[in-house]
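A single protein chain has been omitted from the complex, and every remaining protein chain is retained in its original position.
First chain written, first letter: the chains are A, B, C and D, and each begins at residue 1.
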Amino acid sequence: MTDLISTVIAKYNYWIYITLMMIGLYAMIAKNNLVKKIVGMNIFQTAIILFYVSIGVKKGATIPILEHGHGPDAHHVVHAVDYINPLPHVLMLTAIVVGVATLGVALALAIRIYNNYNTLEEDEILAQIREK
Amino acid sequence: MIWPIDLAILTLVVVAAIGALMVKDLLGASVLFGAYSFMMCLLWSIMGAVDVAFTEASVGAGVSTVFFVAAVFRTSRRTRD
Amino acid sequence: MNEQYPALLVVVPLLSALVVSIAGWVNKRLCFPVAVAALGMAAWSAVGLLLRVLDEGVIVYKLGGWSPPMGIAYYIDYLNGLVLPVVSIVALLNLIANKKGIEQQFPDKIGPFYTLYLLMVTGLLGIVVTGDAFNLYVLLEIAALTGYGLLAMGEERAPLATLNYLYMGTIGACFYLLGVGYLYIVTGSLNMVDIARLLPPLYQSNTVLAAFIICMVGVWLKMAFFPLHAWLPNAYTYANSAASSLIAPLVTKVMVYVMIRLMLTIFTTEFVFTTLALSDAVVWLAVIAIVMGAVLALAERNLKKMLTYIVVAEVGYMVGGAWLGNRDGMTGAILHIVNDALMTLCVFMVVGNIVYKVKGYAFEDLKGLFRKMPFTMGALVVGAMSIIGVPPTCGFFSKWYLIVGAISSGHYCFMAALIFSSLVSVVLFFRVFEICFYEPFSNHHGHDNHPGGMDEAPVSMVVPLLVVAVILILVGLYTGDIVNHVIQFAIPEAMV
Amino acid sequence: MNMETIISIKPLLAILVSLLVVPILVLSGKRPNVREACTFLAAGVKFLIILSMVPVILNGTQIVYTIAEVIPGVAIKLRVDAFGMLFALVSSSLWIVTSAYSIGYMRGLKEHSQTRYFCFFALALSATIGVAFSANLLTLYLFYEMLSFATYPLVTHHQDHEARSSGRKYLLYIVGTSIGFVLPAMLISYSLAGTLDFSSQGFLAGTGSKPLIGLLCFMFLFGFAKAAIMPFHSWLPAAMVAPTPVSALLHAVAVVKVGVFCVARVLTGVFGTDLLFSLNLNVPIIYIASFTIMAGSLIALSQDNLKRLLAFSTIAQLSYIVLGIALLSPKGMTGGMLHIAMHAFGKITLFFCAGAIFVATGKKNISEMIGIGRRMPVTIAAFFIGSLSIIGMPPCGGFISKWYLVLGTLEAHQMPILFVLLTSSLLNAAYFMPFVYKAFFCRPEDSMFENKVQEAPAFCVVPLVITATISVILLFYPQPFLRLARMMVQSITGV
Partner (left out) sequence: MKIIGLIIVVVTGALLIYAAADFPAWSDPASPASTYLSPHFIEKTMEETSVPNIVTAVLADYRGFDTMFETTVIFSAGVVCFFLLRISRREEEEPETRYYRHVLTGVTIQLKEGYKIPPSDDFERIDAAWTPPDLIIKTGCRILIPFVQLFALYVIAHGHHSPGGGFQGGVILGASIILLAISHDLRTAVRRMSEKLMAILCAVGVFIYAGTGALCLLLKLNFLDYSALAEVLHVDPITARSHGILIVEIGVGIAVMATMIWIYNNVSSAGRYRQGL
């Protein structure tokens, strides 16, 4: 039992990311309002970013910017254990950008849909399409 | 890292996410989404991902929210879910 | 210059997209020539790469001069060496064919259209050429975002259909990203070859299993594999014809390529077929996909939508073939990527021509088209023969390998599904031909000045179409060479 | 037995001639004379090319040409052997007469879309020759499908509702069976044997279990629905909506003959006589064929529409050929192969006559043709000769093939079949002779025709006279065909 609890606690970040991701996924599938779906989509994406950032965390390490980057001791020896893994951060910068780009496109589409049907509720739009 | 703050932020993230999806007003949802992004950004800076946090602060909490507000302004605030 | 082909392949369309984007604001007439030149260059590099691969084997290109796994590298082997020319040539031919249509539909937005078109091709080529799992995600998103833009400009229902595609596409891409994250967490690497090297000791790990499943589901979402196909028909049907005839042939096929790449390179056949026992289940899914695609296509009274369901069924062919777990099936799947890209291009270009002339693609708009547009319909006949699987068109030969694979692995249901789908295709296409052949052209659109006379689409649209039709037959006749010199080496030795 | 082979492009040329003439036909669509001259030219050239190969084949040599190696072990490959030569000779020579007849018929009736008609006619001929010269199952299938699709516009030439429903039926049967049965059977054979090249012993020999081989055998038999073996026969009467030259082509030159040719090829080249014998597969085939013969003849008795009557007659006659091959005795096989030629010349004469009557009078039903012999004596005389050939009576070529078939049944000790053959001949006589009688020997006052009805145009009459004459000549000089058939049988059975 204590094992289980300690696993749960030790990896709590991962549980949070799964929770957030599922919240987002559920919103994308089950929500009726198009903008709500887009909000869900963004939560979904940020959850994955949270997951990646969690990979990079390293106990007892600091942010991945080298101290003594300039000045007289610019070339002193760097130990990998002192710094957080920078690679996930780099990847996630890209992912954030992709997220905002997708958001822009999705909103543009939502506006066009609104112009066509004068509503953002999916069921109302489908009803209008069926009427035609 | 101070665990009570960490825990508080984690809770807030989830609450903000659920809140953004629950409120019946899209403008409110946009603002709550901004709050969610900002909490996320705090979380990441706690984890030492300063660049990611910086980006999220400017993009997620900043520009994304503005886009949402702009889009909601151009469409409608009303929603049923 | 020769050794820079891998970079040129992607960079030339990218740079020219930027140039076109600026040219769209300065002088619109420059857009088309620049775009054609860029895609021509890309096609040239792609063919050059294929020849080099045939000569020297796998080519590694280090971007930024950093050797993998530190930096990003391109790996061009027999598999993507074959897919690259197809992607670039399909894009080039389609661009040339649709010049008139684009000018007719978007007189004010020519620049952005060509920009998006080129970026889309950049993305697709990048997906195919890259050897880095994360880089693939970024390129996936480029192809997807530009695809949404292109598809959404169409009929009234296009934006909604595209938004649904966007949701599904984003979920798919994110699943892929998550899968890559899982691989990263257990291996620490992002380079495909490197991951493959590090994975074998971890084959029993839950994480690797989950990574594989998540990646697969993500890729299936993007390629519209059966239960996940719901977004595709509407998104492709209501789009403008230039976009749909670019995206329908390429996107699903490139995603199938990604799936095969994941199966062969990252996870290796040993893991996919030996450690996992999913092969049967996926083949059954493919069977259902094929049957459902065919049946749903039968229910349509509208040429373009019917074709989109055929695309869904064809995805079933390729997924099923890849998962048969033997050499013939995999050969069939890879060959079908090439063939299906070409034949889908052919039929969608035909739809483009019909839309250009008749302004519609419902069955009742097609009356009397054999008389009116004989060349276009001739190409449709060739495309249809290929989809049905009549020799010597190329569609027959991939079907051949798929069925032989099905027989030798004992999946007779898959063989039956393929035959069933061929038979349904006969019905589908001859239903269309009947309408075009028997019923006199109805004049209610008022475009036809001499009823009964020939009123073919412009030469610039017909010639590329006929070229595609001829290519269909040529590829069929050269199947032996393609398989013996290329595909055979694309499949790892371990696979029998 | 090893045959000498030479590599030559001639068989490919023979196929390409009629393929390459298509664009010329399209371009010359506005000038009918040029167009038809081209058709003739192509037909002539094709016939000459094929003729030029005859001596080589008669010397016991085979001509081989590989077009493309498409699948490991399977190429798109042409090979001319005696049997293929026999068939090619028949169809290419008949194309010439049919072309002439088409001109008369199409112009006489002022049909629409004549260019399309001639184009697809040429395409169909290419496919037919392709089937004849196929060296393996894949090539055979390729040309078989090509023929199916090329004849579709011909069958549905009139573009009306009747044509549409017949066209559907035609495709459903022909393409449905070929994709549904032949394609999987071919692939299963490939995965069993690893090759598809026809060999005189049959490439499936020594592979596969008995039930599987049996299954394959019937998949092939029914898959080639062009052979119109019951129950896959009903497309043939339906396809009678086509213009008469097309029917003639379908029945005599191309389609159905391709069907039986394919069945014969598969039985001999894929399974081989030994395998069929050892598994006793020939017996059910014989009985199916016999059933088709009897049923076809009986149904023909009750037909009033002349073309439908001929259609059912064809169904019966085709099964003679299948029967002959399935007897697996040298004489029977010779008879079967020979019947391809004999029936072709006989049946095409009959169709030409039916068409000529239609052109001259517009009548389709036998009951409306009483006394027509007085107005169109040449046509009806030719009809008489043609029907004699079908019945198998001297002085016509049909006699020889039937004679061999009868000998074959004796050789194979299949007495019931002998009975079938003889009864069927009687039935043949029973449905042909009343017509001839009514046409010639009715009282003048019963005649339904006035003086203004005359013979059809020369383009119609001359071809049917030629084919009728050839039918007669074949009795006395069956040489090239008989020799080719014998050579083939020798190569298969070694006797």
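We take it that contacts are C-beta pairs under 8 Å (C-beta built on N, C-alpha and C of every residue); 3 or more make two chains touch, one makes a residue touch a chain.
Predicted, not measured: the structure shown is a model, and the values here were computed from it.
Displayed chains that the missing chain touches over the full complex: A, B, C (touch as defined at the top). Within the whole complex, the absent chain has one touching residue among C:Ser45, C:Asn164, C:Ser189 or C:Ser421, and that is C:Ser189.
Interface note for the absent chain: among C:Pro112, C:Pro233 or C:Gly368, the touching residue is C:Pro112.
The residue touching the chain not shown here, chosen from C:Val87, C:Leu124 or C:Met153, is C:Met153.
Subunit C residues in contact with the hidden partner, per the touch definition given at the top, are 4, 7-8, 11, 14-15, 18-19, 21-22, 24-25, 61-66, 69-72, 107-109, 112-113, 115-116, 119, 122, 126, 132, 134-135, 138-139, 141-142, 145-146, 148-149, 152-153, 159, 182, 184-190, 198, 205-207, 209-211, 213-214. The omitted chain makes contact with subunit A at the following residues, 7, 10-15, 18, 21-22, 25-26, 29-30, 54-61, 63-67, 69-70, 74-75, 78-83, 85-91, 93-94, 97-98, 100-102, 104-105, 107-109, 111-112, 115. What subunit B contributes to its contact with the hidden chain is residues 50-51, 53-55, 58-59, 62-63, 66-67, 69-71, 73-74.
The working rule: only the chains that are shown with their structure count from here on.
More contacting C-beta pairs link the chains of A-B than the other of the two pairs C-D and A-B.
Centroid to centroid, with C-alpha atoms defining each point, subunit C and subunit D lie 43 Å apart. Centre-to-centre spacing of subunit A and subunit B amounts to 11 Å, using the average Cα coordinate of each chain. Remark: subunit C residues 134, 138, 141, 145, 148-149, 152, 156-157, 159-160, 162-163, 166-167, 170-171, 174, 177-178, 181, 184-185, 190 touch subunit A in the complex.
Those residues of subunit B whose C-beta lies close enough to touch subunit A in the complex are 10, 13-14, 17-18, 20-21, 26, 29-30, 33, 36-37, 40, 43-44, 47-52, 55-56, 59-60, 63-64, 67-68, 70-72, 74-76, 79-81. The part of subunit A that touches subunit B in the complex is made up of residues 12-13, 16, 19-20, 23-24, 27, 31-33, 35-36, 38-40, 42-43, 46, 49-50, 53-54, 56-57, 61-65, 84, 88-89, 92-93, 96-97, 99-100, 103-104, 107, 110-111, 114, 119-121.
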